[in-house]
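One protein chain is absent from this view; the other protein chains keep their places.
What follows is chain A.
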Amino acid sequence: SYLIFFFSSFQQRIEIHKLRQGDNLILGFSIGGGIDQDPTQNPFSEDKTDKGIYVTRVTEGGPAEVAGLQIGDKIMQVNGWDMTMVTHDQARKRLTKRNEEVVRLLVTRQSLQKAVQQSMMS
């Protein structure tokens, strides 16, 4: 068998429609990480020097869970903006823009990586 290497096959696109709660638009998950944070305390990253933005909690029944976001996902892009080299606050701001009702995330997931690797090996 021959190896086919797809760059994008490790990643998944998720579209979240924000929910209006009073005056706020919420997405229904929590983020951790950032270039100004301590990467060694991130429980979800495989590489403990990875300073990317990770999903640390997903509220049940919220828009993120409905859209398919899972805990432990690493967010690579939000609406085309790169999220791999941002501070924690910048990431928060890009996710909570008041004039956007839909956010399109590009996430990568370890289980996804492993599944693709296994299928490539066999």
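By our rule, contacts are C-beta pairs under 8 Å (C-beta built on N, C-alpha and C of every residue); 3 or more make two chains touch, one makes a residue touch a chain; residues count from 1.
What we mean here is this: contacts and distances are computed from a predicted model.
For the chain that does not appear here, its UniProt entry gives the protein name "VANG1 protein", which is one of "Armadillo repeat-containing protein 8", "Vacuolar protein-sorting-associated protein 36", "Ciliary neurotrophic factor" or "VANG1 protein". The chain that is not drawn here is touched, among residues A:15, A:38, A:82 or A:101, by A:38.
The omitted chain makes contact with chain A at the following residues, 26-27, 29-32, 36-38, 40-42, 56-57, 59, 88, 92, 95-96.
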